[in-house]
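I have a structure I would like to understand better, so I am pasting it below and will then ask my questions one at a time.
Left out: one protein chain. Kept in place: all the others.
== chain A ==
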Amino acid sequence: MSTEPLATFESSLTDVGVELVRTPAEGFESTLAPLLETPAVGTPLPFEGVSLPDAVETDPTVRDLEAARTGVTAAGYGIADYGSVVVQGGADGEEPVSLYADEHVAVLAAGDLLPDMDAAFDRLAEDVRSGTGQAVIATGPSATADMGALVKGAHGPIDVTVVLLEDR
């Protein structure tokens, strides 16, 4: 991958208030550690040589979800132009884990970073046709201006961090 989409991605993320942390796969656990506030919930990560530490609950109860400070999921794609991550999947709980915790940590393989919305929709359409039941293009934290001023963290996370696996 050329460095150009990555630079665009990083500046787009900054614009939407999201921190980008880069690491090779083998450094994932030590990179994640300072980002992880417990209690934490997560869903299994599909990247070779990358797994969640034991402190992350992958089979949460309702209480675990509501109490979670951090929720860790994989992201199917990143979209450089917009600073978006695409949260896909269903049965493992990607939707509640990325929604209920105060902070969502999205883990993205560098090879899944796409330049723009055109490229993203080509891939998303393929995914839908091969059975991906849900894909959420998530850009920044949840937000509302309905209460008279912009507030981060409406029904969803207050903070979002993207961990980019440089060699995946």
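Everything below uses one rule, namely that a contact is a pair of C-beta atoms (placed from the backbone, for glycine too) under 8 Å apart; a residue touches a chain by one contact, two chains touch by 3 or more; residues count from 1.
The rule is simple: contacts and distances are computed from a predicted model.
**Q** The chain dropped from view, which UniProt name applies: "NAD(P) transhydrogenase subunit beta", "AsnC family transcriptional regulator", "Iron-sulfur cluster-binding protein" or "Aminotransferase"?
**A** Its record in UniProt gives the absent chain the protein name "Iron-sulfur cluster-binding protein".
**Q** Thinking of the whole complex, not just what is shown, which of A:L65, A:A80 or A:A109 touches the missing chain?
**A** Missing-chain contact among the listed residues: A:L65.
**Q** For the chain left off this view, which of A:T23, A:T139 or A:T161 is in contact with it?
**A** Looking across A:T23, A:T139 or A:T161, the contact with the absent chain belongs to A:T139.
**Q** Where does chain A touch the missing chain, residue by residue?
**A** Spelled out for chain A, the touching residues are 59-63, 65-67, 82, 84, 90-91, 93-96, 99, 117-118, 120-122, 124-125, 128-129, 132-151, 153-157.
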